[in-house]
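Shown here: the complex without one of its protein chains, the others still in place.
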Amino acid sequence: MTAALLAADEPLVRWDWVGDHTDEITELFWEHVTLTVVAVGIGFAISMVLALVATRWRWTYEPLAGFCSVLYAIPSLALFGILVAIPFFGLGFRTAEVALVGYTLLILLRNIVAGLDGVPPEVREAADGMGYEPWRRVLRVDLPLATPAIVAGLRIATVTTVGLVTVTALVGEGGFGDLINDGLSRDFSTPIVVGTVLSVALAIAFDLLFVVIERLLTPWTRDRTPRERSSGDVVASPLASAPAPAGGRL
Amino acid sequence: MRRRHLRVGAALLALTMLGAACGDDDGDETDAGDDATAPADIPDGPAIRIGAQDFGESLILAEIYEGVLDDAGYDVGLVEVGGFRDLLFGAFETGDVNLAPDYVASQLEFLNDQAGEATSDVDETFALLEPRLEEDGLVGLTPSEAVDTNAFVVTQETSDDLDITTLSDLAENGADLTLGGPQDCESNAFCIPGLERVYGLDMASNFEPLDAGLVATSLSEGAIDVGLLFSTDGRIASEGWVLLEDDQQMLAADNVFPTLSQEVADAYGEDLTDLLDSISAELTTDELIELNKRYDVDKDDAEDIADDWRADHGFGD
Partner (left out) sequence: MTESLRQMWDYLSSDGAWSGRNGLPSLTWAHIRISVVAMLIASLVAVPAGVLLGHVRRGALAAVSIVNIGRAIPSFAIMALLLPFSLRYGFGLGFWPTVVALVLLAIPPIFTNTYTGVRGVPDEAVEAARGMGMRGGELVRKVEVPVAVPLIITGLRVSAVQVVATATLGALVAYRNLGTPIVTGFTSPDKGPLLAGALAVSLLALLTDGLFALAERRLVPWRSAAGRTADTGVAAEPPAPAEPAALAT
């Protein structure tokens, strides 16, 4: 088999190309960030509402989580495909965002609910005893205490979304995914490498950002025993793991 | 269906503010040529949107059109339709596109549902095309002498092993071979349907849809046996591949020519059409090969390639 088209002397990354295309790369960076932030933002808003509904009316949790689960299980490409087949959506920002938001729902919903559930009953009772109305209590007491779990969920959702955005390039909006796609269709390795490296870097950056946020918002978890510390920050929020239950991640 | 409503409903609710502001639903738009020094003699008319199909040559030609028109002062932009001729014509219909470079014979066969009317005589074929375009509110301008037809290509090895040098040979000895090409092949009159119609060769079940850019690589890697490339692809020669001869004349006059909407033609008249004609006059098949080589092998950007071509031919500032 000859690899004549990728001659041994063809470099993996043509730096001159990178230099010539910094504008485009920057633009794609913002596109990637925007897609991610919008998706997680909307997903968070929806999940928050759903979570509050689920904690108030317990019986709704299973159906809601179940629905989100099934959604999550649908392979991303399949979900994009289905959306593209619906005339209202087709290709574009709307389609990308709907799919991206859909994938964040399960992660965020489960984490928020678990966080809220994790509030010790004694604290709730104390708050009620102090005269808090239910909704105010949720707002001023439960949610703040649920913060570690919520932030953990946001962290996972964000990192996962950054990865998914590379695929949304196929429906026309993909940030760094556009680079990867361009390289694939032209048999050109440079944009593929650049696109991959940058999207991984972005994901890690977001991850670190959330680690910092987690630390800032929950200073009381910084005091840990040596054993727990060695397991990393996961212990602080046992639900940092939360779900990658069914596949569909990419 | 409840799930879908829930999802759509929720998305709509959340996206109302974003929906309008954000992005196109079909294809990318590069910056429209905005011109502070528009010559006073450009009449008022619709903004010109040039459609590019999903392969290098189409994009380069579209960029050439855009560059030339922009310099002349027209309000022009480029739209990547994200697919092939069917999407292009869909865009013509919705008005998202009103000008595009295309190929005479292929377009005819697309519009006549592959009736097989196209011949290798460009004038004849063009004459058959014009009335059909008129039906759709479109106009075709004078075809260029530059031709780009489909090319069925095999490696020298395959050709030697199976004694295949023409498409008839392929029908006889190569019916089991794998054909790789752009997804368009399944419905393109000069691809799978054409092979069947003229050579009685059914390759539909052995077809591997690939990105246009991957076909050549797949061929050289042996992932496919027969590659559907374009006759202007420079790699055919440089790789020493065998272009299977179309001995029964399936392929036809695929000359490059501009297609535009009646509206645009009426609005801008001869000034516009003459300008486009002058581009067509400057295009040759050899040039297409060169342009494609820069795109496929050198990995240059379509815009740069177009700019250089324009400069070489006396268009542009």
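Of note:
Lettered A and B in written order, each chain numbered from 1.
Convention: a residue touches a chain if its C-beta (ideal position, glycine included) is under 8 Å from a C-beta of that chain, and two chains touch if they have at least 3 such contacts.
This one's a predicted model, so the numbers in the text were calculated from it and none came from an experiment.
Here is the thing to keep in mind: the chain we left out touches A, B in the whole complex. Within the set A:43, A:102, A:153 or A:183, the residue that contacts the chain not displayed is A:183. Touching the missing chain, out of B:51, B:67 or B:82, is residue B:82.
Residue in contact with the omitted chain (choice from A:86, A:126 or A:139): A:86. Take chain A: the residues that touch the chain left off the picture are 1, 3, 5-6, 8, 12, 61-62, 65-67, 69-70, 73-82, 84-88, 91, 113-114, 117-118, 156, 159-160, 162-164, 166-167, 170-171, 177, 180-181, 183-184, 189, 192-193, 195-196, 199-200, 203-204, 207, 228, 230-235, 238-250. One chain is missing from the display, and on chain B it is touched by residues 54, 82-84, 86-87, 90, 178, 183, 204-210, 214, 217-218, 221-223.
Please note the rule applied: only the chains that are shown with their structure count from here on.
Chain B contributes residues 3, 6-8, 10-11, 14-15, 18-19, 22-28, 56, 82, 211-214, 216-217, 220-222, 235, 239, 295-296, 299 to its touches with chain A in the complex. Contacts from chain A toward chain B in the complex involve residues 1-6, 14, 17, 38, 42, 45-46, 67, 70-71, 88-94, 97-98, 101-102, 172-173, 184-188, 190.
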